[in-house]
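Before any comments, here is the structure.
With one protein chain withheld, the remaining protein chains of the complex are depicted in position.
Now for subunit A:
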Amino acid sequence: MSVNFHAIKAIYRFEMARTWRTPLQSVLSPVISTSLYFVVFGAAIGSHMQAIDGVPYGAFIVPGLIMLSLLTQSIANASFAIYFPKFVGTIFELLSAPIAWWEAVFAYVAAAATKSVVLGLLILATAFLFVPLKIAHPVWMLLFLILTATTFSLFGFIIGVWADGFEKLQAIPLLVITPLTFLGGSFYSIDMLPPFWRAVTLVNPVVYLISGFRWSFNGTADVGIAVSLAMTLVFLAACIAVIAWIFKTGYRLKN
């Protein structure tokens, strides 16, 4: 089997170039908004909060905040990357190129995930300026970062293919992802919830992502680390399956 490496490289470069053309929107604005969270929740309110599992509140929210940006940015990057060519019509070139669907997806998702991981690390670096932080399992931390960025870039790719207007493009991140992230324990431990709401929360897939990620920082988690990892991989596999179906049927890409 041959692989069109030149095409993968071309798409990856093209997508990365797009990011550096808009550094304000791509990099600076997520860093600034995260800093604001630290100022408000970490410094101002956090000083009146109890430590959770022995971790000061300011440090406790860092993994959740990084996840919040990681999810929204991965989806935004990947969905826009495929939606925009559809919208302006330049997708004809991709469809007529000698490239397999998985090569195209790989290139787009790799670029979107790269951006998200870089962003996550930037936010992490910013966090060190505001709160005392220690990372218990740095390798696992990186693994969760990369896995989550990849999974949600795939998810974003699906949204970008599915959306036939800018409103749909924004709807899922705004109406689904943001609430799930906020309610997924970004700012609190789900152990703090009454038993009923705690049970409801466990339906939220984002809980497992944040919990696993937080474990890599603090060594403590709301749910088992194995469960977190398994849930992330299940979601990853589901996204790959949907994308394979999209290209097999030509759904919304080819008549």
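Keep in mind that, in the parts below, contacts are C-beta pairs under 8 Å (C-beta built on N, C-alpha and C of every residue); 3 or more make two chains touch, one makes a residue touch a chain; residues count from 1.
By our rule, contacts and distances are computed from a predicted model.
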Given the options "Polyamine transporter subunit membrane component of ABC superfamily", "Sulfite reductase", "Electron transfer flavoprotein subunit beta" or "ABC-2 type transport system ATP-binding protein", which would UniProt use as the protein name of the unshown chain?
"ABC-2 type transport system ATP-binding protein"
Of A:Ala10, A:Leu133 or A:Leu193, which residue touches the hidden chain?
A:Ala10
Where A:Ala51, A:Leu95 or A:Ala199 are the choices, the one touching the absent chain is A:Leu95
Residue numbers in subunit A that touch the chain omitted from display:
2, 4, 6-7, 9-11, 13-14, 17-18, 21, 88-90, 92-100, 250, 254-255
